[in-house]
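All protein chains but one are shown in place.
We call the chains A, B and C, going by the order they appear; numbering starts again at 1 in every chain.
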Amino acid sequence: MLYEYGHIGILVIIALIFPLGAVVTSWALQFVRIRPKFRPDLVRDDIYECGLRTEGPSLVQFNFRYYYIALLFVLLDVEIIFLFPWAMVFDTVGWVGYGKGLLFIATFVIGGIYAWRKRALEWRL
Amino acid sequence: MSGIIKSEPFVINIGPQHPSTHGVFRIKATVDGEKVIDAEMVMGYLHRSMEKLAEERTYTQNIPFTDRTDYLSSMSNNLGYCLAVEKLAGIEVPPRGNAIRVIMAELQRLASHCMAVGAFANDTGAWQTPVMWAFREREKILDIFEVTSGARLTCNYMRIGGVAFDLRPEFEPMVRRVLREFPPFIDEMEGLLSGNEIFIARTRGVGVLSPEMAINSSLSGPMLRGSGIAWDIRKADPYCGYEQYDFDIPIGYNGDSYDRFIVRLEEMRQSLKIIQQALDGLPGGPFRTEVPLALRPPKGEAYARIESPRGELGYYLVSDESPAPYRFHIRPPSFINLSALKEMTVGGTVADAIVVLGSIDIVVGEIDR
Amino acid sequence: MTRELTGSEAAALAEALVPGSVARTSETACYLKPEMLVETLRALRDDPAANLVHLTNLCGVDYWDHFEVVYHIQSFEKNHLACFKVEAWGREKPEVPSVTPVYHGAWMQECEAYDLFGIRFTGHPNLYRILLWEGYPGWPLRKDFLAMPGGLQPGLGEFAGVARRQEPPVKVVE
Partner (left out) sequence: MTPFLVSDKWYDIRDLGNLSRAILEAADRILPFGVVYVLAAVLGFVASFLLFVLPSQLFVGVYGERRIIGRMQSRLGPNRVGPFGLLQPIADAIKLIQKEALTPTQADRAVMYVAPIIFVMPAVLLWAVIPFGENMVIADIPVSLLYFLAVSSLPVIATFMAGWSANNKYSLFGAMRIVSMAISYESPLVLALLGAVVVTGTISLSGMVAWADEFNIWMAFVQPLALVIYFICVSAELNRTPVDIAEAESEIVAGYLTEYSGMKWGLFYGMDIGYALAASGFAVTVFLGGWTFFGLEQWVPGWLIFIAKTHLFYFLFIWTRGTLPRLRADQLMAFAWKFLLPLGVFNLLIVSTERMLWAEQDYAKGLIYLFALINIVLSGALVYAWARFNGYRPERTPTRPRLVKQVGGYIPIEERP
């Protein structure tokens, strides 16, 4: 069994070599005389702002709404992951286990309805 | 919740080098998250000082300049300028010239609306398919222009007193082909876009303009008609014999971007109707009255306007009996249609601002002149 | 068919609403007194008989000794077009009251007239050079633009006596 996970581990190394090779080749080509060596340029290396200079800092404190979605996600998705073991043991747990699973889903649904009624799911502007 | 936790507004530039500003136009938007809380227009990147240049050239020499203002509807611009000069100098155009002018102006409206509709769909995020389809149809019209005037984009076809050349024999079959192939294309666009749930969700209720606001902001063309005001220069102040043709004015319901879009689509249908009538009743005779090249109109002033694809295109000319206009002013529809941009964008999201800008259908050459 | 009001017809409309607002009339246009311009246009806009709701066109004209600002105002219900004019004397600082409070659509056209003629519209909320950049020397659509002190040298923005604009180096944002 662990034998198979080892394959994935080796694949991680291969997967690392693959993009590294592309990026490093691209970088190393500047030492070969295929293309001219690019010199640093203050204007060209500036960040893109539709042809203008950026006003103010780019990394600002962003609107809270985006993180709010993340919080909701953490609450809901973890619950859903807990349902996976339940989904796999239907044969052994029978109707009782089924009912317990429904109870678990019910808490999830009640939470969802609460969030909905509290207008937490609306991207208010 | 978002009232408690403050976030930092920051300035984001939409333009001048932006995929959806249709040229070098810039909206300096202050945003808080996705919401636009302030919008400022910056223009003038394409200012070529046409009004000054025109004061140094004769009336006839100015016709090619008008091509370069609104380069997507050069025929209409030629027509508006020629009408102004004719009004100033009191020149009559023969009926054949008028009919050719009507056909050309309406073909130009088709071509320009193709571009407007396609680019608007592109702004909503339809990945280039509508714009490609629109370009396919626009090519046929540009071919007609090429056959007739020798140029595809900046035609320079209208002359003071008529048009430059008579029609070629290929002209009529080509226009008939457009008349035949255009209605299926409009139906196609309706099927692809105006019946599309995502498109409706993106454009309905976005950039709503009340009729009062639309009038007070001096808007014109599809912007005005989208807000539910029946106003069309072709009906209200007919020129070139538009009063002989039977057509309707499409008007929208509540003035959002979707209404402006469907108004443009319907205007294409009405244009086809006009072309059909004008082509069927194309009179013979001369196509131009002979006008001296160095025309010296009597002292005075004239304001003539036409319904260009973008709205009311006016030319205000002041003559001092010299061969060159003393004052040459263009009333550019897409410049003045931008008056209400801030009101329409502030409060919406960045994505809405793009849709609103697309629905105004600006041409930067005309804004900056 | 739109009826273009002659100067005297437009003057009659204006006089009926705001007496004493008309300075003089010409064949095509009605000259309004600058100090009563805003009041008159507001009255004309709100009056159902005049119904001049749509400020179609606003532009400036340079007549060497004075500037004229031309207003073409359209009525939708009556379907007539009236032409009003306001004169601004003096080349140094011509001033005309802004009609932006009456017609919102005037603000961009007034900015343009300010940009190209240097006509100052008093009461305009944000009068700035809309097409040219701030600090552009002179007012290009004036008739004496090319005869400015020192004259125009070849090349954009290079006037005699005006230092070449120094681009500040790219500021690196930390």
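A few notes on this one:
The rule is simple: a residue touches a chain if its C-beta (ideal position, glycine included) is under 8 Å from a C-beta of that chain, and two chains touch if they have at least 3 such contacts.
Since the structure is predicted, the reported quantities are computational estimates derived from the model, not experimental observations.
Check B:133, B:157 or B:328 against the missing chain and you find that the one touching it is B:133. Only one of B:86, B:106 or B:259 touches the chain withheld from this view, namely B:259. Hidden from this view is one chain, which touches subunit B at 10, 12, 18-20, 34, 121-129, 132-133, 136, 190-196, 198-199, 201-202, 211, 225, 228-232, 235-236, 248-255, 258-259, 262-263, 266, 349-352, 354.
Counting the whole complex, the residues of subunit A in touch with the unshown chain are 1, 3-8, 10-12, 14-16, 18-20, 22-23, 25-27, 29-30, 34-35, 38, 40, 42, 44-50, 54, 58-60, 62-63, 65-66, 69-70, 72-73, 76-77, 80-81, 83-84, 87-91, 94-95, 98, 101-102, 105, 108-109, 112, 116, 121-123, 125.
Throughout what follows, only the chains that are shown with their structure count from here on.
Mean C-alpha position of subunit A lies 45 Å from that of subunit B. If each chain is reduced to the centroid of its CA atoms, subunit B and subunit C end up 24 Å from each other.
Per the touch definition, subunit B reaches subunit C in the complex via residues 43-44, 47, 49, 51-52, 213, 215-220, 229, 231, 236-238, 243, 300-301, 303, 305, 312, 314, 316, 318, 326-327, 329, 331, 335-336, 338-340, 368-369.
Contact residues on subunit A toward subunit B in their complex (touch as defined above): 49-52, 55-58, 60-66, 68, 120, 123-125. Residues 1-2, 27-29, 53-57, 59, 61-62, 70, 72, 76, 79, 81, 83, 103-109, 112, 116, 129-133, 140-141, 145 of subunit C touch subunit B in their complex.
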